[in-house]
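Structure, as structure tokens:
With one protein chain held back, the other chains of the complex are shown just where they sit.
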Amino acid sequence: MASGLTYTMLDATKLSTSEIYGAVLCELGEKHPDIVGFSADLAKSTKIGLFQKKFPDRFFNVGIAEQNMFGIAAGMAKAGLTPFVSTFAVFATMRALDQVHTDICYQNLNVKIIATHGGLSFGQAGSTHHCTEDLSIMRSMANCQVIVPADGIETANAVEAAYYTPGPIYIRINRGFDRRFYDRAEYGFKIGKAVKLTEGTDITIIACGSCVYQAVEAANILANADGIKARVLDMHTIKPIDKEAILEAVHDTRRIITVEDHNVIGGLGSAVAEVIAGSGKGCAFERLGIPDTFSIIGLHEDLMAYYKIDTNGILECARELLGRDFEADDDWEDEV
Amino acid sequence: MPISVNERLILEKKAHELRLLCVNTVMWAGGGHIGGALSAMDILTILYYKYLNIDPKNPNWPDRDRFILSKGHIGVGFAPVLADKGYIDKELLKKYNHTGSDLAMHLDSLKVPGVDASTGSLGHGLSIAVGTALAARLLKKSHMTYCLLGDGECNEGSVWEAAMAASHYQVTNLVTFVDRNKCMIDGPTEEVMGLEPFAKKWEAFGFIVKAVDGHDFMQLSEAIDFALEEKSAPVVIIADTNKGCGVDFMEGDYKWHYGSLDSEKVEQAFESLEKYYQKRKGVSRNG
Partner (left out) sequence: MVCKEEIFANKIFLNSVLPLLKVLAEERGELKKSFKNKTAVIQISAKDLEGKVATHFDIKDGVWTVGKGTVENSNLDLELEFSSIVQLNDFFTGKTKKLPKIKGLRNIGLLAGALKALMAMSKLLGASSPPKKEEEKELLVKMYFYLLSSGISQLNKAGHPDISNWTKKSPDRVFAWAVTGKPELSAYLRVKAGNSKAGRGEYKRSKPFFTMRFDTVDSALGILLQIDDMIDATINERIIMEGAPEYGAQIGEYMVLVGSYAKGEYKKG
């Protein structure tokens, strides 16, 4: 791992998530001539344009042709280069999925896909530009690791870690207006290892992406208003999922809520459910996410509230789950 | 440099041997995409036995020429070439398609040495080839990339995305072939989805088109030599070929896109291929 990227010095309050991504990629590009950048007419929107300005010869804007973009990136990776490919999540994982599947994942190529405008973050654009299926899709691509950073600083960490991790990696970020969450880069980011943000044994809230901030807010309210101690895990890596942290949560808290800006089918919630079911341990469990529907239109914050993946939604779910009987053998006779 | 008569005869012999091995492989495999394998065999032969700068003992040599088989379904034609070149044991061909075998209908680049890209889903190869060619340019390397497309495959929009990019980036360390055998699974290409005017399409996308007889080594050689020299625009060689070339009961018949052969059919195919070889030896179509 290289040390001391200067993004920690950047005034993160002034930079959006994607701008931090662009800046970090430039820094990595400076050190590593094998990095090449790609976009499909979205260099400006995805902020990979910062890399383009700095390294015009190592950047390829292939026009509005995502399939070709991923194919070329595969070819470059085959020749030993390290492509970072940026487009909207919806196009990366659906329009060009055949290429991502066959050219990149099947051949285990070292291509880093930085998909922006994930989830409902481009809310006003409508469902053609929402992407609430990508985690489900990418999770089922063998060889591919899937990361959903919580904010700009975590994106910077993820992008850097992705460079030093061989093989295909899918990093899903938002449109760029995320709440800043981490105030420094050195909090121990490691691919595949959840970050424990608050400690508690009443309930665990497992979140990724923009929902991490909301989960911590909810945990604070639960602590102050309800006297509930909620554990919050930033599960930034959806694959490989941190089984250890999930099983620890099952044992310690026996109540788990997952929350993600994604269809409830196939994403973080499903990944966590698979681990719980596999453990054979009892656990009260609820998945928050988009309820298998195409979203209504609106601002991201409003949509998060509408689908109850914001602070209030998490609070409501936590309170309901805390009162729920989940043991068939609940028996309140004192043992004598 | 154009090939000599002697060189041509060596290539004819090699192409004949490979066609026989291809027919056998289809029999061992229990079936295969034989029509398109036989139509492309002369292109594979001239590339692997004259042009490609490769080292079968060192299949990942970074400076090797790349060959991207975009029409990835002709593994039964490509694997015999790789076996003959020494990338893989010829005995493996006898287990082609068998459960647990490393050789599938569409060859896996991580399992089969010498395969530069895993292909099979059509319309992918040219993008990958543009990628390897652009990478060579970035890395200041002089090796070439060769890419072989099927003609039916050119229905795929992604082929034209790649063509647009090859022309936009002036990718001239790339030689593209189309095996124009005029057949696809459901029928003749012009009936299923017309490609003509095919050459004009490539020209419109900024390519220099060389139309040749895909079963004539002299013509193929001249066209490749031209492409290697040409630096003003990428070159596509549209090779006019016969589906099932060399096997009389298959030739020109789209129904032989995929087929299986019993020992009787194999005998028949061998007889026909032998006749075809004798004819090819004696004639130089280039006069």
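Order as written gives the chain letters A and B; numbering starts at 1 within each chain.
Here is the rule we go by: contacts are C-beta pairs under 8 Å (C-beta built on N, C-alpha and C of every residue); 3 or more make two chains touch, one makes a residue touch a chain.
All of these numbers come straight from a predicted model, not from anything done at the bench.
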{"item": "Chains on display which the left-out chain touches in the complete complex", "value": "A"}
{"item": "Residue among A:N108, A:S127, A:T201 or A:S279 touching the omitted chain", "value": "A:T201"}
{"item": "Candidates A:N61, A:Q214, A:T253 or A:T311 - the one touching the absent chain", "value": "A:T253"}
{"item": "Option touching the unshown chain, where A:C26, A:A215 or A:I228 are the choices", "value": "A:I228"}
{"item": "Missing-chain contacts mapped onto chain A", "value": "201-203, 227-229, 250-255, 282, 322-323, 331-336"}
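Everything below uses one rule, namely that only the chains that are shown with their structure count from here on.
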{"item": "Contact set on chain A toward chain B in their complex", "value": "36, 57-58, 60, 62-63, 65, 67-81, 98-99, 102-103, 106-108"}
{"item": "Chain A partner contacts - residues on chain B that touch it in the complex", "value": "62, 66, 68, 108-110, 116-121, 123-124, 126-136, 138-139, 157-158, 161-162, 164-165, 168-169"}
